[in-house]
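With one protein chain held back, the other chains of the complex are shown just where they sit.
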Amino acid sequence: MPIESAVPLLLDNPFQRGYVPSIVYVSLYVSVIAVTLSTLVSLPIGLVMGFTQFPGKQFVKSVINTGMGFPSVVVGLMVLFAVSNQGPLGALDLIFTKQAMIISQFVLATPPITAISLAAITGVDENVRDAARALGGTRLDVALVVIKEARYGIATAVLAGFGRAISEVGSVLIVGGNITSADGISKTRTLTTAIQLEARQGRYETAMVLGAVLVTIVLLVNAIVVRLGETGAMNR
Amino acid sequence: MIRLSNVSHSYGVEQVVDDVSLDVEPGEVVAVIGPSGVGKTTLLRTMALFLEPDAGTVALDGDAVWDAAEDERLALRRRIGMVFQEASLFDASVARNVEYGLRVRQDWRERIREQLRSLAGSTNPAAAVEDALEVVGLADKLDQQARSLSGGEAQRVSFARALAYEPSYLLLDEPTSDLDPRNTGLIEEAVFEARDRGIGVVVATHDMHQAERVADRVGVLLGDGFTEVGPTERIFDDPSDERTRKFISGELVY
């Protein structure tokens, strides 16, 4: 895992070897997959909401806005009920797995990504949409143009969702169980739940170190996304 | 030939286009003149197959457009180019803007390959792209970002963008209304070039002098449909309709 080399400063502290890289890995694995799924769901919703009128649209909008402020522990409880052995998804045996954590982070990240994307999409000049259509674009082509034009806003949306997902502790603790194996390799322990665990034991210094790692990751991801937006990759 | 037959369109209760008929042949320039708010844009959007008229038919080379299936209509639509009053370029390079029409006409495999190639940094703009930019005198701006262009340059790129995929008809909605004389001249020259290539061009304008300069035929839109459609020279020198005469002489003020 390449992350290992990224945290050399942690090698001579109380953590076991491989422990911090493994929780960084789990944090990223869960958040990145959840945010990717959220984005894939949010963009079509944003496009449909942005360009069409349908009955209940206002209701959908208020659901999204409410969802933005949804406390993560409440989401955690709802997902727990869903994936618990007694719940509707119980047969899938997802409780205390990364998959369950992905579900709860998906639920948490989708509303902000949708809301911010929607704002960006509705901000795209109607003339640009007309131009794409006039130049022979199909409906899908027009949608792609809109997404491209709104790319900075959408990047902001994805970052907001990622920030919410990776720094969230309540729901992943409830549905993931904060598990490591006996040899100290994380199964469902993330940076946030590890911080929570350290704090629970009053080990505030190590909690701070993990907090610094978390903040660094968030900053790095922000920098990468901003950089991608600035360079040719998307502009050309 | 684009043929509008007894076309009407209204927004809600307001009748904007009322029983209009017009033919546009390949290789001719038709100007639609009329005061602001009379419905020129609406008429052009109808011709561009953006708007389905409330009544009447729109036909392209004999095919009734709104009777056709959706994919057939797309194919018909793709034979027509439209340049809007505002340039509305995509936030990308000039080359990207101009090749857009070509790109959407490719199949997906080709488009993805193209995208990957451009991510890898190697791009050879299609000859049609360079040619279209040549027509508007901007061949040297290929790699510039669209947002850094001047208003006149942006409008010329917008023209090149519609020309690049070689449409049969080109509809220009007040293409020079915000431009200085030099850029206006360049656009008008591009109109001639398009006509010489056999494209049927429609220019909507409130500028009668521009109509006189570029058009082979002129339609005068003054409220309830065309008061008169005919050869430019005759319309300006000897209008048969009283209102047309008043509008052209400036007596009729809207």
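All chains are identified by letter, namely A and B, in their written order; residue positions are counted from 1 within each chain.
FYI, a contact is a pair of C-beta atoms (placed from the backbone, for glycine too) under 8 Å apart; a residue touches a chain by one contact, two chains touch by 3 or more.
What we mean here is this: contacts and distances are computed from a predicted model.
Of the names listed as "formylmethanofuran dehydrogenase", "TusA-related sulfurtransferase", "Sulfide:quinone oxidoreductase" or "Tungstate transport system substrate-binding protein", the one that matches the UniProt record for the absent chain is "Tungstate transport system substrate-binding protein". In the full complex, the chain left out of view touches A.
Of the candidate positions A:92, A:140, A:208 or A:223, contact with the unshown chain belongs to A:92.
Residues of chain A that touch the chain left out of the display are 1, 22, 25-26, 29, 84-86, 90-93, 95-96, 98, 177-188, 197, 199-204.
Just so it is clear, only the chains that are shown with their structure count from here on.
If you average the CA atoms of chain A and of chain B, the two centres end up 45 Å from each other.
Those residues of chain B that touch chain A in the shared complex are 48, 50, 74, 77-78, 81-82, 84, 86, 88-93, 96, 100-101, 104-105, 118-119, 121, 123, 145, 158, 161-162, 165. Within the complex formed with chain B, the residues of chain A that make contact are 125, 127-128, 130-138, 141, 145, 148-149, 232-233, 235-236.
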